[in-house]
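Note that one protein chain of the assembly has been removed; the remaining protein chains are unaltered in position.
What follows is chain A.
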Amino acid sequence: MSATASFLKPDLKPRRRLRRGVDLRWLLVAGLVALLTVMPILSLVVIAVSSGPSESWSHLLSTVLPDATRVTILLMIGVAITTGIVGVVTAWLTASFEFPGRRFFSWALVLPLAVPTYIAAYCVTEFLHFTGPVQTAIRDVFGFTSRRDYWFPEIRSLPGAVLILSSVLYPYVFLTVRMVFLMQGRRAADVARTLGAGPLGAFLKVLLPMARPAIAVGVALALMETVNDIGAVEFLGVRTLTFSVYSTWLNRGDLAGATQLALAMLVVIVGLVLLERMARREQRYTLSRGDKAEASRLPLRPAQAGLASLACFLPVAFGFGIPAYILGDYASRRLSQFQNPALWDAVGNTALVASAAGLVTVAAAFLMSYGVRLTRSGRLTALVRLGALGYAVPGTVLAIGVLIPLAAFDNALDAFLRAHFGVSTGLLLSGSGAAIVYACCVRFMAMGYGAMESGFSKLSPNLDHAARTLGHGPGRILGSVLLPLMRPAILTGFMLVFVDSVKELSATILLRPFDFETLATFVYTSASRSAFDDGAVAALLIVLIGILPVIALTRTILKQAA
């Protein structure tokens, strides 16, 4: 999966005139799908401009906006640096060296991906709180009785938020970067070493520049999730811009102002992405599959090996170990909940929504990226990339963008059928599971499309040409030639979207049908009563359901790279 979201990738090939007929049909199909993914963002734009500049702006500008902007920027810088370093170093270690536990870590390092940010925030805070195991042990050892007797770092702070978010988001960087190292890196590093570079020199001079596009993709995903997060930052008392979006909307009843703020943030994200791309426009890194000469993993001296193991152990322990420990502890006192049929309904709903979202997202992404490959239309590419930005919009706000066009469609359809056929369809899509699946597709299109695009980029256009000279049309080429070759990319896209959909909360809450619970909403109803502990069993199940595809994903990638 060398590029989860390569919407960042420059389009280097020259444009080509459309062949009329066949290609035009593909342009239409891909364009239609792309329009559907962009629609929620468009409807937010409509809400934002409908009322002109909101009064909230002058209020926000003179009060919380400067500080919220500062906090958000610092949080983003912190998460970018931390996920970047942790992701790259662990990917480098597991790909290039032999040390105790390497095999284990090469998949365990992905596990934190299954832990939602809001659950991580809660668990780490519990773990390090006055009443948690760490401080209790400190008090027992030193004989302290009150929090005022000793100093302990405050986890509910900006640095704490950086640490917690990074601890579950670094796997995006780890996954994208490791793929590069595995496919190309070891041989490149071998070459560098024959030219006299040490392992560190090879890393800094060859591997790191080579991995830069992959680092950018992984960090961009981590940052988008950081920007859309509300659960974790609210719990940690870190006032980001997203927090202001919600207080503007909910406490001051100004949805338009909130939407304007959310879209302004989106523009900044787009700016960052473009900036990074411009900065490396002159550089090109081609990932060819090449021959599969087995490169060697360097053995490490015992002290170094110990350090390497530790460096891989810490992220796993922090991002997965602590949440698993805290959730397991609470769950162990609530074993009776496992007999609650409502919980198992929620498991079923979660699996259903996540599988449907995975399937639909990947199918849509596949159609769009094939359309782009076939037509090389600049406008289509821009539209598709815009659709992949849904990930950076706060979930509940995006859900409003999903809800409004769906409900409008339902009502129009109902009115039309009533008028002409005397049949009422009521609300067909909004308020159904389909609305949730649609929202998940839009939110997580970055994952699905990124996987497809990077998959297609590994297939030489010569394949298409060769098949065409044999007289096959684009559809036939797709079926008999490209689809089988794309299987790993399809699997990767599916599993990434699946894992994220299992964790999805905010859009599900707003769009769900009657008496419909997923595991995430189960956790949330407990948390909103300030009784997170009661949701521990459901939270644990979220992590467990997420782990399965994460492990499968790792196996697919390792096999692909081998």
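Note that contacts are C-beta pairs under 8 Å (C-beta built on N, C-alpha and C of every residue); 3 or more make two chains touch, one makes a residue touch a chain; residues count from 1.
Assume contacts and distances are computed from a predicted model.
Chemist: The chain dropped from view, which UniProt name applies: "5-oxoprolinase", "ATP-grasp domain-containing protein", "Cytochrome c oxidase subunit 1" or "Extracellular solute-binding protein"?
Modeler: Options "5-oxoprolinase", "ATP-grasp domain-containing protein", "Cytochrome c oxidase subunit 1" or "Extracellular solute-binding protein" considered; the missing chain's recorded name is "Extracellular solute-binding protein".
Chemist: One chain is left out of this view; which of A:204, A:382, A:470 or A:531 touches it in the full complex?
Modeler: For the chain that is not drawn, the touching residue is A:531.
Chemist: Consider the whole complex, including the chain that is not shown, and state which of A:193, A:297, A:334 or A:376 touches that chain.
Modeler: Hidden-chain contact among the options goes to A:334.
Chemist: Write down which of A:237, A:306 or A:328 is the residue touching the left-out chain.
Modeler: That would be A:237, which touches the missing chain.
Chemist: Decide which residue listed in A:410, A:464 or A:500 touches the omitted chain of the complex.
Modeler: Here the residue in touch with the unshown chain is A:410.
Chemist: If the hidden chain were put back, which of A:366, A:456 or A:498 would touch it?
Modeler: Only one listed residue reaches the unshown chain, and that is A:366.
Chemist: List the chain A residues touching the unshown chain?
Modeler: Contact residues on chain A toward the absent chain are 25, 29, 59-60, 62-64, 67, 129-131, 145-148, 154, 156-157, 234-237, 239, 243, 246-247, 249-253, 255, 330, 333-334, 349, 352-353, 355-357, 359-360, 363-364, 366-367, 396, 399-400, 403-404, 407-408, 410-411, 414, 426-427, 430-434, 436-437, 473, 475-476, 478-479, 483, 506, 509-516, 521, 525, 528-531, 533-534.
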